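To keep things clear, I will list the structure first and then write my remarks on it.
What you see is the complex with one protein chain gone and the rest in place.
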Amino acid sequence: MPSDERLVMSAVPESFATAFRLIVHADPALVRTVALSLAVSGSACLCAAGFGLASGAWLAVARFPGQRAVLLALDTLLALPSVVVGLAVYLLLSRSGPLGSWGILFTPAAMVIAQTILVLPIVTALARQVVADALREGGDQLRSMGAGALASALLMLLHERWAMATVMLIAFGRAIAEVGAVMIVGGNIDGVTRVMTTTIALETSKGDLPLALALGLVLLVVVALLNVAIALFQRGSGPLAVELR
Amino acid sequence: MTLLRASTLIVLRDASVAYGAVKAVRNATMWVTQGDFIAVVGANGSGKTSLLRLLHGVVAHTGSREMLRPSGVQAMVFQRPFLLRLSVWNNLRIALWLAQPDTATALREERAEQALRRVGLGALRDRPARSLSGGEQQRLALARAWAVRPDILFLDEPTASLDPSAKKDVEALLADFAADGMTLVMSTHNLGQAKRLASRVIYMDEGRIDIDLPTSEFFASGTPGRAGLFLKGQLSWSLEG
Partner (left out) sequence: MVARGLNQARRRAVLALACAASLAGAPLLAAAQERSITMASTTSTEQSGLFAHLLPAFRQATGIDVRVVAVGTGQALDMGRRGDADVLFVHDREAEEKLVAEGFGIKRTDVMYNDFVIVGPQGDPAGAKGRDVVAALAKIAEKSGTFISRGDKSGTHAAELRYWKMAGIDAPATKVAAYKECGCGMGPALNIAAQSDAYALSDRGTWLGFKNRGNLQILVEGDQRLFNQYGVIVVNPAKHPHVKVQLAQAFADWVLSPAGQQTIASYKVGGEQLFFPNAPR
């Protein structure tokens, strides 16, 4: 239909212009929303790093009955839909649920919990793979130097720290881009739990597509700036550095 | 046949190593005496590496392996050393920490310092270990091993991947270690190297220890059987200088 095409055709350049305006004017509400997105997803990744990297390393060296089942379950959880995580955490944190007495439903804390659960499988599975590969290469020699299984695994975590940084970048991308979990457990409350993705969803549902697209562009710009900062910090090695030979 | 002396370190009696259906070492009987510099030679697949691992005690085996000094310290150096993505200095410190976790930090650091100087890598201390040349990396591996003051040092084809000048450097270090009284067991397919460095040569063929002689006797003419052919370069290996 002609009206559809006109709609789409005008939406795209309009959103670039809107995005530019939003960034330049740094509207305080927008800045707050962006800051909350970064804080929630960043915190979730920190927590996931704490548990996930260690568990992944441990899984690479552990030997126990039912290990294959555990690894299978872990790989399956990689495909966990964010909405499902949101629902599960909501039911846990609801006042009628087992952890209702915590009273943290519809707060950023609940969003951090949900996103941590969401990215934990990614961090664990990838950490396990990286450590297992590294051990295949040098595990024998570490053992001959006197390293036990766990020490070897942790040394390999250190050895592959740049790969781990990439893993965390992947996890962060997954977290900051998701909307299902934070929408349900956060409630998208204006000024309290409204993040970039839920704002985009809201504007879309209100029919303001150019604004929704513009916000999407703003989010991408913020993440790009973050990556630039990381690249500058790396000094030659690491996930965003380019090898010069 | 030399008698068992008080300075014997390891004895193998009829020991065998198998990986699944493949027999890597068959019925090996030998001993390692303090001060020996043993070169284990033979074609690829003859079981040199497995014999080393057997002596080092890191592989399952049948038969008997006795360590006559159970508290003895052993270290092993490999053809391609595995170095962590850290500085030379940190690689050394971690190696020392792994081997001697109960030693005081200051003492460990002192030993690391000494080892670095021993192999001549003092200037490269803060460089990323993986940025070193092949020869320098192997010298670092030797520093790692030497730092723990091993009674026996095992080396699995330590110079096979090195260029001639790096090979000379490493050989010089090994000769030094031997002169200091360290016991070394080294596998190599470089007969010239065996002749230069070793006090004793073990020739392996298809998992069996065929010959076990002092170096001069091994290289004397008239060595019988396949060993003789091997020496003449008429098996799959040529005599390397």
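Chains here go by letter, A and B, matching the order in which they are written, and residues are numbered from 1 within each.
By definition in this document, a contact is a pair of C-beta atoms (placed from the backbone, for glycine too) under 8 Å apart; a residue touches a chain by one contact, two chains touch by 3 or more.
None of these values were measured; they are calculated from a predicted model.
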Option touching the unshown chain, where A:30, A:62, A:132 or A:209 are the choices: A:209
Touch with the omitted chain, as defined above, among A:47, A:119, A:134 or A:200: A:47
Of A:119, A:151, A:182 or A:213, the one touching the omitted chain in the full complex: A:151
Of A:82, A:107, A:141 or A:197, the residue in touch with the unshown chain: A:107
Residue ranges of chain A at the interface with the undisplayed chain: 1, 3-4, 7, 43, 46-47, 49-51, 53-54, 94-97, 100, 102-109, 112-113, 116, 147, 150-151, 154-155, 157-158, 187-190, 192, 202, 204-209
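Assume only the chains that are shown with their structure count from here on.
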Centre-of-Cα separation between chain B and chain A, whole angstrom: 48
For the chain B and chain A complex, residues of the former touching the latter: 56, 58, 75-76, 78, 81-82, 84-86, 94-95, 98-99, 144
In the complex with chain B, residue positions of chain A that touch it: 137-138, 141-147, 151, 155, 158-162
